[in-house]
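What you see is part of a larger complex, with each chain still in position.
Which chain is which? They are A and B, in the order written, and residues in each are numbered from 1.
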Amino acid sequence: MNAESIRKLFAQVRARELSPDDAVAQLRHLPFEDLGFAKIDHHRALRAGMPEVIFSQGKTPAQVARIFKQLAQHGKNVLATRATGAQFQAVKKAVRGAKFEDAARAIVLRRDRVCYGKGLITVVSAGTSDIPVAEEAVITAQLMGNQVERLYDVGVAGIHRLLAHRKAISRSRVVIVCAGMEGALPSVVGGLIGVPVIAVPTSVGYGAAFQGIAALLGMMNSCASNVSVVNIDNGFGAGYVASVINRL
Amino acid sequence: MNAESIRKLFAQVRARELSPDDAVAQLRHLPFEDLGFAKIDHHRALRAGMPEVIFSQGKTPAQVARIFKQLAQHGKNVLATRATGAQFQAVKKAVRGAKFEDAARAIVLRRDRVCYGKGLITVVSAGTSDIPVAEEAVITAQLMGNQVERLYDVGVAGIHRLLAHRKAISRSRVVIVCAGMEGALPSVVGGLIGVPVIAVPTSVGYGAAFQGIAALLGMMNSCASNVSVVNIDNGFGAGYVASVINRL
């Protein structure tokens, strides 16, 4: 045990086998990892209310189930993203209470229902094809203790649909905007409100959409200054960033 | 002379030195270029009202002036795009009546003032930095005989500015939209109206704008179906396409 070697130092000082100066000198040469666990403690406190997360894509149902079961023992919420029905079948057998959120392609286990967020998070999507990514953001934010509202299918080519819900958006403390194709929606939303907008490019579209690159570039170049961006299709990341902001 | 060889064939037929059938057979083997000039005539008719155009970038003032003078002899409108003040000084000495359109970086000579366009062309720009490209489109469309209106600085991050002019846009027969950065404006404009929208990506922006690529991709992936796209910064092309449509 690491702490042991330090405790021993103190014992030697106490027993006057070692002067305080020599002890400091020795401490300097103790390998770094002897104090490493402090960081973990610190981290643990910092992560209160953060769910345990599994990225399921490319894992076998058995692997997902095994990791899910192990994480479930920590007593926190558990979230498996990019999950399939088959993976859920395996998890369900291993962990009571796990549920499949079909639209979000996510398996969730809800233990901690504390509300950590101070306001409303609204998740906006441009088209119906962006919904899986948007739902991943919704589930993530909910599991992290936030009140979440959805506003879907309000893309910029029919700008009146978005404007008709402007009041709803204005009530939000953080807004997540998911859009593929040209990725223009975050700029328009960002111009309507004064709170942070988290933009998620989606890989929706074809041809020169290039699996989300067009949307990503569009969002990086947003002319609205309150917009920042996460990775393509990264609904989880958007939900996480929004939750971290909403706790402030 | 090419026509000569054909005339000779007819003369031989007339003189009965050759039967019509043999003449047809010989004609088949005449090289193609003997009839080539016909195409030029045909082309000329088709191009009524089209200006003579010089792409000035990378040319010396003397070169621009020499070409401008030569083209001015055809009696049509002349347009030199991407021109500098120095190039204009050279042209002014060579051709009376040439004017410099500062905002459009263009030298123009207006001879033909016939109105070829059937309706209004509106040129919309997202930001003030897009104006040089927008003005190139305006000048091109005017020189090709169209009534043109400008609607500048109506980018999507302040969507109310655009909406406040919706009625003005609705009166147009063709709309040109110039935008850099995320290139989202054509989608919004396209969704508001039912006429053709010509989108021009501009190289405005920095970082991941990549000299107009972000805007270009955004426009290629526009979710409004009445949008088609021309090359980056190609205000001339947009004005030309719009004029061709407006003559229909």
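In this section, a residue touches a chain if its C-beta (ideal position, glycine included) is under 8 Å from a C-beta of that chain, and two chains touch if they have at least 3 such contacts.
Everything numeric here is computed off the predicted structure, so don't read it as measured data.
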Checklist entry - Looking at 2 placed copies, how big is the full complex in copies? => result 8
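Just so it is clear, only the chains that are shown with their structure count from here on.
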Next on the checklist: What's the distance between the Cα centroids of chain A and chain B, rounded to whole Å?
Outcome noted: 50
Next on the checklist: Quick check on the complex: what are the chain A residues that touch chain B?
Outcome noted: 126-127, 155-159, 163, 180-184, 187-188, 190-192, 205, 207-210, 213-215, 217-224
